[in-house]
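Here the complex is missing a single protein chain, while all its other protein chains stay put.
And now, chain A:
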Amino acid sequence: MYTFSSKLKTFSFILMAVGLLGIGYGFLSAPKDIQAVEAILAADAHGSHHEASAEAHVATEESHVATEVAHEATEVPVANKVADTATEAHDSIQAPVASEPAHASTEAHVAESGEHKVDAHAEHEKHLKHVLNQLQNKPWAALYVACIFFMLVSLGVLAFYAIQQVAQSGWSPVLFRVMQGITAYLPVGSVIFFVILVLCGLHFNHLFVWLGEGVTDPNSANYDEIIAGKTGYLNFPFWIIRAAVFLIGWNLYRYYSRKNCLAQDEAHDDSFYKKNFKISAGFLVFFIVTESIMSWDWIMSIDPHWFSTLFGWYVFASFLVSGVTIICLVSLYLKSKGYLEYVNTSHIHDLAKFMFGFSVFWTYLWFSQFMLIWYANIPEEVTYFVTRIQDYNLPFFGAVVMNFVFPILILINTDFKRISWVLVMAGTVILLGHYVDFFNMIMPGTVGDQWFIGVSEIASVLFFLGLFIYVVFTALTKAPLLAKRNPFIEESKHFHY
């Protein structure tokens, strides 16, 4: 039996306390009204155009609009320019393609703004309202990203666990109790996540544009024809019922799978093992359907004008590799404390291979999604990546470095896959990388260019990390760390690669 070390327990409490304080601070320091936003923006513009800050805002707003216009118009100028410069291509234009037309139209708009003072003022108010919504979203989005990330990581472990059951793998049964311990976070995480979804529906925040008031009403100023056309799917009651069904389904599998596994310990035949086999197979079918829909509901609908067909797989790859990494890290921790007698470096080696393989799989899907949209460059799809490359350049490409370049160079070596500190280092980078991945999926649609990894974001991660550690290690104390009568346990104990 595992005993929860008091140091780790204290550590998890500290994480939760610090996290809660930070989350609270994030909500309190979010601006309440347009005046506060104006003050923040003035502080940002401080220095260059202090006395004319209001006008600077107008210009900023204009350039926003102009940039958007320019994006739509970029295709034509670029094509022309390329034709012009094709002959002198050796002096190729290095400047970002979009910037020149964007500048030109910015100037034009600013010039016009002199003549249309009233319009400019209205535009300025509109811009302030836009920024206010983004800044008010920021603590919510930070909470949402951390919450969904940790919940999906434990779901990834659950999916991996079910696959191991159904595949009748001979190496992993010694790790089943570790996996079950990690999935103990799923019920807790689901409840918190569901509460956040309900709060979104009750208009406590603006995370989901399509949940906004008047979006589907043709007489409203907020009317959005595209979203209105999707209300058959994107409406709050249907959405929240789907969420409830998915979360309950996953938790039921977790509950019965663990119950059967513990019952198998005391049984005299393999009936509970067979039962687990069947419900695992059923769960995997349920899982892959609900996982896909879940990714549309909880992540893709943040950008309701955008859609991508392989998005579900992409999200799945992201949290599956994080889940395997968590299994590896928790196993290494328990092993180092002497609790996993039969886990040897071959088991760890296998987990490391899965970390490596799924990292490459994630990259494959990331690139496939990016490259197909980049190549075809259809305006209605490409805006998704335009905002990410322009406003989230470092996180967007940094995630690829952390989730692909780093693991592929470190984990390709067979010997390294058996060295604990190498795996802890690689695992930490992979987990951080996939947090950034979820950050990239959710933040651009909620806070736009107002993103920052500050108090709110870090505190939210710390809170859920503390909760995760507390729940997981508490669950590990509830059952012996080695399943007794699993038909494959002997093979697993002597697994050697």
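Basically, a residue touches a chain if its C-beta (ideal position, glycine included) is under 8 Å from a C-beta of that chain, and two chains touch if they have at least 3 such contacts; residues count from 1.
Note that in this section contacts and distances are computed from a predicted model.
Student: According to UniProt, what is the chain that's been left out of this complex called? Choose from "NADPH-dependent glutamate synthase", "Gliding motility protein", "Quinol:cytochrome c oxidoreductase membrane protein" or "Na(+)/H(+) antiporter subunit B".
Tutor: The UniProt record for the chain left out of view names it "Quinol:cytochrome c oxidoreductase membrane protein".
Student: Please pick, from A:Ala39, A:Leu202 or A:Met371, the residue that touches the omitted chain in the full complex.
Tutor: Spelled out, the listed residue whose C-beta touches the missing chain is A:Met371.
Student: For chain A, which positions touch the chain that isn't shown here?
Tutor: 75, 78-79, 82-83, 86, 89, 92-94, 97, 367, 370-371, 374-375, 377, 412, 414
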